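Complex shown without one protein chain; remaining protein chains in place.
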């Protein structure tokens, strides 16, 4: 069994794979942060969606008035959904890309630009910055994912 | 080629990786169940969103009245989205964690608590249980994912 473990350790010891592991984890932690920001705005702005969440504000109409949408909460939620839509492809395509034998420097470039662009996207969405700030950061991360997909298909294509 | 297959089989024979495979599959099947529950409530409560879905109820105004939102349907959909937001990080970080060489017993603890907490979260959301039932189950699964992310970054960090 220690032989198998060694093999797994070799995978995590590979520098490209370690870089993928690092940036994938960072970008997922960033996405998870959106849940906390949503909760923060729901509580401070008293804007909830589930009746059981407002029970501590009392019964009946008094609690019911906090079942409402708030522009700030909705903005964070849109940012969160946009993360899901873009980070899921990065997770899948990035893993396959890391296994397709890219140069370490090329792989780092892809992972760093993607991660930087998605962090910039979050700031652009939440502040919010004027367009095309958000649009550009979205497009950069999108293009990086397409570039990795091209490498995966070029290396592994088996239809 | 049988040599390569042997190597892949070794990966799936590794106990930590098998545990990851098992719990990741269980938690994804649980998430997929949300689609069936949504469909069940849409049909029994006659609450649809696409006009083509109500065509069997007749034409014109008669069918149109079933294009509406229903609190039960919306609740299941919120639970489903919450699953996506939390199970996607588990899938990615959990895979990297399984490859980072954790102790089997520690890994099992992480996978079991996450899976249990997400199943509890679904019950808390759908019944619904009074708070902090749903909040606590969400927080436990969130904390487990953070703990795995910490191990991944400690083992693999390569910026």
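Lettered A and B in written order, each chain numbered from 1.
The definition used in the following text is that a contact is a pair of C-beta atoms (placed from the backbone, for glycine too) under 8 Å apart; a residue touches a chain by one contact, two chains touch by 3 or more.
If you're wondering where the values come from, they're calculated on a predicted model, not measured in any experiment.
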| item | value |
| --- | --- |
| Residue in contact with the excluded chain [from A:29, A:49, A:99 or A:119] | A:99 |
| Residues of chain B in contact with the chain not shown | 1, 3-5, 7-9, 11-12, 15, 17-19, 21-22, 24-25, 28-29, 31-32, 34-35, 49-50, 52-53, 55-56, 80-81, 84, 87-88, 91, 95 |
| Missing-partner contacts on chain A, residue numbers | 7, 10-11, 13-17, 75, 78, 81, 84-86, 88-89, 91-93, 95-96, 99-101, 128-131, 134, 142, 145-146, 149, 152-153, 155-159 |
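Please note the rule applied: only the chains that are shown with their structure count from here on.
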| item | value |
| --- | --- |
| Chain A and chain B: spacing of chain centres that average the CA atoms, whole Å | 16 |
